[in-house]
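What you see is the complex with one protein chain gone and the rest in place.
What follows is chain A.
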Amino acid sequence: MWVYEKKLQYPVRVDTCNPALAAMILEQFGGADGELSAGIRYLTQRWHMPTNQAKGILTDIGTEELAHWEIIGTIVWKLVKDAKPEQIKGTPFEAHFVNHGKSPFPHNAAGYAWTATFIQSKEDPIADLHEDMAAEQKARATYEHLIRISDDPGVTDALRFLREREVVHFQRFGETLNIVQEYMDKKKYY
């Protein structure tokens, strides 16, 4: 189960009213390598993990990803909440606005809705942990693209924090893969 804590993991500062940037940030809200995909992917892969370390890391990183999803939603909301329709018209956020208003919605920057086909679970710990390591690297790359286009210093600061978390998660998944591989070698399990 989960219990909500009434706080963000990182204090999000947003300095501009910026619908164009909000539309791009949505890549990490509902894109293939975004935070929602990450959370659902890891929490879905837990059941068949063979070691307690692997069950723990997927539970805890999966939970942290949901906190990151909340940070991304907060960035998007703060970037658009004060925008007047004329400030939205002509920006890449306009198509989002006509469907969802200013509410964040899980689709990617190009408007493609989130789908479970973005993730995988194979009941094969080696395959799944490799997917997870790749997912962290792809999310890191996306954050770097976003940092390059961000023209809001507060948003850039939060994006840098989230990028660093991808690096830490990659490290932890790598350690988990080693632990699981060693365990399976001992069991002579194919």
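Throughout what follows, contacts are C-beta pairs under 8 Å (C-beta built on N, C-alpha and C of every residue); 3 or more make two chains touch, one makes a residue touch a chain; residues count from 1.
Everything that follows uses one rule, which is that contacts and distances are computed from a predicted model.
A.B. asks: One chain of this complex is missing from the view, so tell me which of "ABC transmembrane type-1 domain-containing protein", "Anti-sigma regulatory factor", "CotJB protein" or "Amino acid ABC transporter substrate-binding protein (PAAT family)" is its UniProt name.
C.D. replies: The chain we cannot see is recorded in UniProt as "CotJB protein".
A.B. asks: With the missing chain put back, one of A:T16, A:T44 or A:T74 would touch it. Which one?
C.D. replies: A:T74
A.B. asks: Of A:R46, A:H130 or A:R172, which sits in contact with the chain we cannot see?
C.D. replies: For the chain that is not drawn, the touching residue is A:R172.
A.B. asks: Could you list which residues of chain A touch the chain missing from the display?
C.D. replies: Contact residues on chain A toward the absent chain are 3-13, 53, 56-57, 60-61, 64, 70, 73-74, 77-78, 154, 168-169, 172, 175-176, 179.
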